[in-house]
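My questions will all concern the structure given below.
Of the protein chains in this complex, all but one are displayed in their positions.
Showing chain A:
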Amino acid sequence: MPVQGLRTVTSARNGVGAFILQCKRLDFHYCNHGGSSRGMLAFLTQTLPEFARENPQIEVRVAPRHGKHPVIKGQYINGREKAICVRNMEPGEILKKAMILKDASGEKLKRTKKPVTSLNESVRGIWSPYHGDLRGV
């Protein structure tokens, strides 16, 4: 007998009951020497403490990376990672990029045409030619 896989009974629908932010960690990398990190250094000292206080659900890590451009990396609950290079940016721009990473769902970017995706069955059912009354032609 072949091995039967476990069937999933439920699927996660974040936000229906409880809501969990998908971004779980933000890593800020900077270089003490490089000129492209100047804005990042200002951001780390001025803006980051407040940003971290406003978002207690996100773990914030700051680590130096010598000889490279500054980068913000976001870790998501679904296991993916997103990175944005913030070289030569002002602290305000860097905050915007951090907000993008914070609000992102962690999914790969896709183009979709339909606005609504549903896991539920169709409420009104599927039309059948054998049921219901005959309508006048």
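Convention: contacts are C-beta pairs under 8 Å (C-beta built on N, C-alpha and C of every residue); 3 or more make two chains touch, one makes a residue touch a chain; residues count from 1.
In this text, contacts and distances are computed from a predicted model.
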| item | value |
| --- | --- |
| Protein that the absent chain corresponds to, by UniProt name, given "WDR5-like beta-propeller domain-containing protein", "Large ribosomal subunit protein bL21m", "Mitochondrial import inner membrane translocase subunit" or "Origin recognition complex subunit 2" | "Large ribosomal subunit protein bL21m" |
| Chain not shown: contacting residue from A:33, A:53 or A:111 | A:111 |
| Residues of chain A (touch criterion as defined above) contacting the omitted chain | 13-17, 19, 21-22, 100, 102-105, 107, 109-112, 115-120, 123-125, 132-133, 135 |
